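To start, the structure under review is shown below, and the notes come after it.
Heads up, one of the protein chains got dropped from this complex, but the rest are sitting where they should.
Think of it as A and B in the order they're written, each chain with its own count starting at 1.
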Amino acid sequence: MDITWDLFVNALLSGLLLGGFYAATAVGITIAFGMLDIANIAHPAFMMLGAFLAYYFNTWLGVDPLIVTLVVMPFAFLLGRCVYKLYYQAFERRSDESLQGLAFFFGVLFIVEVGLLLVFGVDYRFVTAPYIGPSIGMGPISVPMRMVVPLLVGVGLVISVQVFLSRTFMGRAILAVAQDREALRLVGVDPIWIKEIAFGIALATAVAAGALLIIIQPVEPSVGRDFIGRVFAICVLGGMTSLGGTVLASAIVGVAESFTSTFAGPSWAPAVSFGLLIITLAIRPSGIFGR
Amino acid sequence: MTTAPLLKMTGVTKRFGGFTALDTVDLELYPNERLGLIGPNGSGKSTLVNCLTGVYRLDGGSVVFNGSDISSFDIHSRTRIGIARSFQIPRPFKGLTVVQNIEVPLAFAVGMTHQREIADAAHAILKEVGLNAKADAMPRVLSQVELRKLELGRALAARPKLLVADESMAGLSDSEVDEILEVLFRLNGEGISIILIEHIMRAVNRFSQRVAVLVAGAKIADGPPKEVMAHPEVERAYLGQ
Partner (left out) sequence: MSATTNASSEVPSASAVWLKRLLGCGIGAVLIVLLFAALDWTGTDYAYLAAYTVVQFILLATAWNILGGYAGYVNFGTAAFFAIGCYTTVFCYKAFQLPLLATLPISAVLAGLVGLGTGYLTLRLRGVFFSICTLAMAVVLQTLVTNWNYVGGSRGAYILRPESVPLFGSYSRFLFAIMLAMAIGSVLLARHIERTWLGRGLAAIRDEELAAESSGVPALRLKLIATSLSGALMGLAGTPFPYFITYVDPTTAFSLNIAVNTIAMPLIGGTATWLGPVVGALLLGIIQQWVTVTISSSLNLMIVGVLLVLFVAVAPNGMVGFVQGLRRRKA
């Protein structure tokens, strides 16, 4: 009985820690897809980019992955703006979003994954840092630092984004464009530019989250694919546009995966978030109808 | 009127989250009638049409058409029993020619099967709306008024008993507005009841036998055009218009 209780608590704790981190991975999709209606399924590919950048700088220059997380964000922001500009010119302007737009992001996802494969190979890569390895003991439970640190940074990231969205002019313009593109024009703000900024932020969080991911676990290029289901499941479960919903949904997904992993086996874990997504869409697709 | 109404919407309510778009709206339409539906932007006209045609599910109330309760019918079923609509912003099938656009409702709503008959019927409809010269053209080369005529033609091809013309004249010149009105009068002459949703008041006044006014999700007036236009609340709602 004791063993099961310990297992239960450990699974719950891991789940919450993981869930907190997942929120950082999903916030970019909440912005890009929930608010801007851009189905960026290449989001996990950019996470992998961030992870491998962290690996590269950590292995060859000894840089702490957290530093990489911070430094890489402005560049990812600019990259995001470029990607959106391209997406807008090629698809949104022609209102060809559905088929071609999706295929575009799928192609990008694929190119990034294969590119990483060609450069880094199929092996799992990991980083080293002083906080990876030791654990904090809290009574009968010990929590590994390598999970706590990304959680804290990740949550910090989400909170910063939320503050930005609700307190700054730019942030509120983004929330406004999510609701009514034309209203912004009346106030003299170019909605396309706002969406560019928002998408840049979304991509920046993706790359940052990837750099955090490699702290938690070793990664190889195809790991990104597991995250497609996770981030979209979290976005949908969380009600699409609310960051608070995203955090709650991340916790649910994290805990669900953790329990499945512990009690049914880790080989079942990838299916959990995808399964949750399918069930949610099938049963409670509020606000997701096209009309 | 001693005849039974063709359409009877009773207590129609529609909410979006916390916002009530329609609040227990009643609307009746009699066979062969011309009803104008007006109201400021955001008053719920489009929502009402969407509830009528099945795009939205009602949160309250019912829609009875030709004696049957169709509140749970889906969109294409409602079209098949005789309710057709044109869209505010024209939505032609871009990949099909003009005549092929008209053939779609003939095949699916009316259920015609013989290719020859379908083609003939489609050309007849194009003649009615004045588009027969452009039968084999693609929608992208059509002008605004021609696109509006295509919308009406497509709705007509469903052989409706009730046609909802949703802002078919927005952005058109005076003579173009008259062109569309002429088409609508002719369709009404053939026995089709028409609900005209418009902001162009002279068209509403000229066309409608009866006018209903929606403001903020509620119907505030319903009667002959002259009466309704003189109604103080209607004047207030349109202040500055």
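To be clear about the criterion, contacts are C-beta pairs under 8 Å (C-beta built on N, C-alpha and C of every residue); 3 or more make two chains touch, one makes a residue touch a chain.
Please read these numbers as outputs of a predicted model, since none were measured by experiment.
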Original post:
If the full complex is used, which shown chains touch the chain that is missing here?
Top reply: A, B
Subject >> Of B:V99, B:V177, B:L214 or B:V234, the one touching the omitted chain in the full complex >> reply: B:V99
Original post:
Which is it among B:R85, B:R148 or B:R210 that touches the chain not included here?
Top reply: B:R85
Original post:
What residues on chain B make contact with the chain left out of this view?
Top reply: 53, 55, 74-76, 79-80, 84-85, 87, 91-97, 99-100, 103-105, 107-110, 115-116, 118-119, 122, 136, 138, 154-155, 157-158
Subject >> Where the unshown chain meets chain A, residue by residue >> reply: 39, 41, 86, 90-91, 94, 96, 98-100, 102-104, 106-108, 110-111, 113-115, 117-118, 222, 225-226, 228-229, 232-233, 236, 265, 267-268, 270-271, 274-275, 277-278, 281-282, 285, 288-291
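Here is the rule we go by: only the chains that are shown with their structure count from here on.
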Original post:
So what's the Cα centroid distance for chain A and chain B, whole Å?
Top reply: 45
